[in-house]
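With one protein chain removed, the remaining protein chains of the complex are shown where they sit.
Moving on, here comes chain A:
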Amino acid sequence: MRLGNSTTCYGPVAILFHWLTALGVIGLFGLGLWMVELTYYDNWYNEAPAIHRSVGILLFALVALRLLWRLINPHPEPLGQPLEKRLAIGMHWLLYLFLFAVLISGYFISSAKGRPVGVFDWFSVPATLHDLPNQEDIAGVIHLWLAWGLIILSSGHTLAALKHHLIDRDASLRRILRFTNDK
């Protein structure tokens, strides 16, 4: 079985990366908005942020691997009008940019005082940049707005895929939904 992409289709690895990222982003966004409203005596008060941090670090690793995979693989050509193709390429890179930025800004909140960020009970990531003035507050504001930005971009990305599927009736959506060995 072919694992990589061709110039027309996504391989199973890219498809898995895509949907794991989507699941991670939506899950972390919902969890993040929910956990900051929890009260002190809520059962999830400590656990929800711990899961948010852990999944965030894992998602960072996943997106980094995904980017690497993309760079060493052929990439399916975008479909549609020339302008749409340029927009699609721009959107994909913008999504990568926001993904990295939102994940890194989250890490800068938790590690702002030099504390490592734990990933479940498995391992922890040491702090790098820390003790900058008001680091946790500034990183917090940036994290929230970037998260909203990422969700808005992802919604645009989804609507564009639906437009390709329903209006243009091309393979854009189909080729990320299932792996086909044929061209």
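Going forward, a residue touches a chain if its C-beta (ideal position, glycine included) is under 8 Å from a C-beta of that chain, and two chains touch if they have at least 3 such contacts; residues count from 1.
Operating definition for what follows: contacts and distances are computed from a predicted model.
UniProt records the chain missing from this view under the protein name "Polyisoprenoid-binding protein YceI", selected from "ABC transporter permease", "Nitric oxide reductase subunit B", "Polyisoprenoid-binding protein YceI" or "ATP synthase gamma chain". For the chain missing from the display, the contacting residue among A:Ser110, A:Ser154 or A:Ser172 is A:Ser110, taking the whole complex into account. Take chain A: the residues that touch the chain left off the picture are 39-41, 49, 109-113, 115, 134-137, 140.
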